[in-house]
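For this view, one protein chain was removed and the others were kept in their places.
So, subunit A:
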Amino acid sequence: MRPGSRYPHLFTPLRLGPTTIDNRVVFTARLTNYARQGLPTEQHAAYYAARAAGGAGLIVTEEHTTHPSDRVQPDLIRGYDPAVVPGYRRITDAVHAHRVPILAQLNHNGAHGTSVHTRQPLWAPSAVANPAYREVPKAMDGPDISALIDGFGVVADHSVAGGFDGIELSCAQSSIVRAFLSPATNLRTDRYGGPLVNRARLLLELISEVRRAIGPQRVLGVRLCGDELMHGGTTLEEAVALARLVEHTGKVDYISTSMGVAGVSLYLTEATMHVPPGYALFVANAIRRSVDLPVIGMGRFNSPLQAERALADGHCDLVALVRGQIADPDFAAKARVGAAEAIRSCLSCNQECTARVGDGRWLGCVANPRAGRESEPPLVPVLPKRARPTGGPAGELGDAAGAATRPEVLVVGAGPAGLQTALTAARAGHSVRVVEREPHAGGQVRIAAAAPGRVELGDLVRNQIAECRRLQVPIVYDTVADVDLVRRTAPSAVVVATGARPVLPDWAGRHPRVVDSRAVLRGAVFPTGSVLVVDELGFHHGPSVAELLADRGCAVEILTSATMVGRDLSATLDLETWCVRAAAKGITETCERRVVELKPAGVDSPTGGRHHDDPSWHEDRAVGTGAPADAQDAAGALRVTIAHPAGPQREERTVDWIVCAYPAGPQDELYWQLRIDNGTAATQLFRVGDCVAPRLAHAAVLEGDRVGAALGLPRATSTRGGNGR
């Protein structure tokens, strides 16, 4: 196949002002927190260079703040500080080595921030508090506006000195320019407020100032918000009019699009898997039909086909693909050679690239444990190199494909931790075998992905399985690994990745209709009628199962001892969409309550619920999946007593089923058995993932990668593992 022919639009070069870019895949701006002391770092350079090496057509860096009055995060790049220039140079040199142009995004967050790090009033067009940060800003006076414009000019100068190919002006979700443009936040009565031409004055002045600074030989782009999703805010019609004004300056080379406002509607700026791909293309479409400038469209694209369609259908000229390339830096290169199946898909989970960054830590990725670590040296191997078994006894595991020789590394458990260990170790050149007791891989992730709207979470495991296949790592299913199997296999290292087991609260007793959320999601039980979901986790677990049951027609109440349901959904931008869906599905929420007692109700009414005893699920029934044998005996409603945190008040509920979303326990028996087993003493023993401590998927993947790399002995010839060496 001719390179790029599968996606002809995506790989058609495009003239962008003074530059021509090789393809339409843009790595757009996203905050990384890689800066230290306000300066760019090696971490930045390696991160952008990896995306350039991976074939991106254009890179736009994270925001560089243009004035000391803006410090929304402790580690923002302070573009106004001349000390940034050497760091800029390192980034641009690293990216230019791959012949990819790179632009600096300039931003001032205005009232989308906090003054705690500057101890100065926030700046804004008017004294309107941002709904998220809730600080009343100072309405900027004339000297403030001049200083702001000067700041953009200074940073543009630094960017030129640092080798950037141009500038993108951020006028979208978290920008002071957006605040000036929007009638909701600009209440000024001077020449910067009122009709659009006045509200756009700051932007037009910034365009002039920056174009003056960078000259005609560099690119200038403007990122606009097409819909603020805010009462009285900018809507599409005005965004189109603004785009025309911008084009009319003759000084701008492209328009990038966005939607949503930080603190108000960011959940539609960096949407998660619950929002369909391409959701924001209407903005690019409307603007593209009104201007001649190239337009970048955005909207959670994570496959080349989606991007190709957006171009082919005429919605946009370029495609913003930031999370997709965080998850796989080689996204574009793989698409170009027609190997889209090899792309490690972004899950749109927002856990490490949004929530983690929001907490002030550096950007990572659940799917790609090396994101943000591109500059780190490889880990030191701990496993001594062993003489390759040359013949040896035929595979003790019998007929499993690829298992004919003795593996160096035996991984027990094909959840995200085990698979990541296996593929990282295999990349390092080890022969690896994975054994899994289930007929399928994926562990908890596979279960979680069964919930409504969560299917893309499963891409984590699909990515890993596909990579294991390419690396010829055999996964042996339906096999319970015990000490004996490890002894017979006699690997150099065994990595226990046996995951977690559900733990039900004490009050649950052993009632068959008090079940763990995972049992519902994987279809082992089918609650019907009225269901109480008791959520003591605060993340997706409880809401997921509540939605699933509500979709099936159950009357669902979700109850938590926390002050709100879904506390941790806020950081991943999943909370608002959950609230909307929960209301639409009739799910009721009860906060600050605990279940203290359970008793079967006196009045029996057959609930119609049924247990599906999945023979492939060798679960210890005592801890969590209910006891199907007792189900008939225990028919009848459940009466629960609910305690109030404040004192002796008690409430009661009568429901048909109770589903618990509780912290799990480690399933670590094999690990402890192996620790004391003399027969496997020669085998190095590791454990990764939930069997260490049940946590979220990113912890499992990181741990798997860490252990897999630590096992690895670098081999000079190939990254292909398996038996072929």
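Keep this in mind: a residue touches a chain if its C-beta (ideal position, glycine included) is under 8 Å from a C-beta of that chain, and two chains touch if they have at least 3 such contacts; residues count from 1.
As a working rule, contacts and distances are computed from a predicted model.
A.B. asks: With one chain of the assembly withheld, which option in "FAD-dependent oxidoreductase", "RNA polymerase sigma factor", "ABC transporter substrate-binding protein" or "Biotin carboxylase" matches that chain's UniProt protein name?
C.D. replies: Its record in UniProt gives the absent chain the protein name "FAD-dependent oxidoreductase".
A.B. asks: Which of A:H98, A:H117, A:R188 or A:R510 touches the chain that is not shown?
C.D. replies: A:H117
A.B. asks: Out of A:V322, A:V534 or A:L575, which is the one that touches the chain we can't see?
C.D. replies: A:L575
A.B. asks: Would you write out the residues of subunit A that touch the absent chain, in ascending order?
C.D. replies: Subunit A touches the chain not shown through residues 36-38, 67-69, 71, 73-74, 78, 81-83, 114-122, 127-129, 134-139, 141, 143, 147, 356, 359-361, 536-538, 561, 563-564, 570, 575-576, 579-580, 583-584, 591-592, 644-647, 663-666, 692-695, 699, 702-703.
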